[in-house]
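One protein chain omitted, others in place.
The block that comes next holds chain A.
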Amino acid sequence: MIHSLFLVNASGDIFLEKHWKSVVSRSVCDYFFEAQERATEPENVPPVIPTPHHYLISVLRHRIYFVAVIQSEVPPLFVIEFLHRVVDTFQDYFGVCTEAAIKDNVVVVYELLEEMLDNGFPLATESNILKELIKPPTILRTMVNTITGSTNVGEQLPTGQLSVVPWRRTGVKYTNNEAYFDVVEEIDAIIDKSGSTITAEIQGVIDACVKLTGMPDLTLSFMNPRLLDDVSFHPCVRFKRWEAERILSFIPPDGNFRLLSYHVSSQNLVAIPVYVKHNITFREGSSQGRFDLTLGPKQTMGKAVESVLVSSQLPRGVLNANLNPSQGTYTFDPVTKMLSWDVGKINPQKLPSLKGTMSLQAGASKPDENPSINIQFKIQQMAISGCTQAGQTL
């Protein structure tokens, strides 16, 4: 299965390597660098690259390439999914997954990788088990360790690995028993220039933070479970019960985890809570263009639209933009031609707008296409899909 792993940073240096079978020379990464050079953007490096004797499967996250070396047939998704799981684990352990964090914690990283794979086959990937084996570094623990000479490696052996619920460790105790559930929904929509929605879909997740003593068995029911027709679960959820009664029944892992994620597809009508009025024109012959953008809220049920961020890739001919935002700040990068406008909160009484002119390269002909605009925003305490929780029991 997975033979070796190389971590490559944005500037193309290998800063960590780990081998699970015999050592593969790092020169194998030259094929990867070739592909990297060919790709115009970092995202465009193909995830699967064949070389004469090996196959390279890579994922890019946090500007680090995780390149796995494979020698024989294996489902590529298997490797990709595992690599993402590695990144998630690092993030879980170090808070961030950056080159600096990995280099600082190289021993923990190595210990983790050693536990996660045996002979290239995943062994322990549950964060609860790993944390029992290797304690995540915290400032306090590092201090204590230096003074007392104790270590990060757990003294006890992981009992969870053997139980029927491998995701939960035994003997959990809390004085305050509490469980929190966050419902996070994202809409992903494409809207054409006249404002009509071409496609929109909702991706929702329920993240939970459960701090309960012992082996709690929870059930969670929904008011309108019919909405959730396409879901994926954490392994702790009992499939059968869901299929029969549409009730989530599970023994939760300890701490934070993603309970389920669901997908409401474009067939259902989705109301987009914001709208954009735009007027971007370029005149033939002159080296000027006009830029005018106004945002407004729509069907938000009285909730405020927050952390609005607008970004747009302007045409290559644009030299500079001289704009005037009614609120927030904007930046324009003349190299990548990326315009981004940090709007903040939308005030329904006074709609935010960005107006001004763009200067174009002299003599260049008028760009034949208007730029596409990406908008990100957040609304607290609102579920677009209308999914509501009916109750939960212990």
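Here is the rule we go by: contacts are C-beta pairs under 8 Å (C-beta built on N, C-alpha and C of every residue); 3 or more make two chains touch, one makes a residue touch a chain; residues count from 1.
Here is the rule we use: contacts and distances are computed from a predicted model.
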Absent chain [UniProt protein name; select from "Palmitoyltransferase", "AP-3 complex subunit beta", "Coatomer subunit gamma" or "Large ribosomal subunit protein uL14m"]: "AP-3 complex subunit beta"
Options A:Val106, A:Val184 or A:Met223, residue touching the unrepresented chain: A:Val106
Residue in contact with the excluded chain [from A:Pro137, A:Pro273 or A:Pro315]: A:Pro315
Missing-chain contacts mapped onto chain A: 1, 14-19, 21-23, 26, 40-41, 43-44, 46-48, 50, 55, 57-61, 70-78, 80-82, 84, 106-107, 109-111, 114, 118-119, 121-123, 125, 149, 151-153, 155, 157-158, 161-162, 164, 166, 188, 190, 192, 198-199, 201, 203, 229-235, 239-240, 243, 258, 261, 263, 265-267, 313, 315-316, 365, 368-369, 372, 374
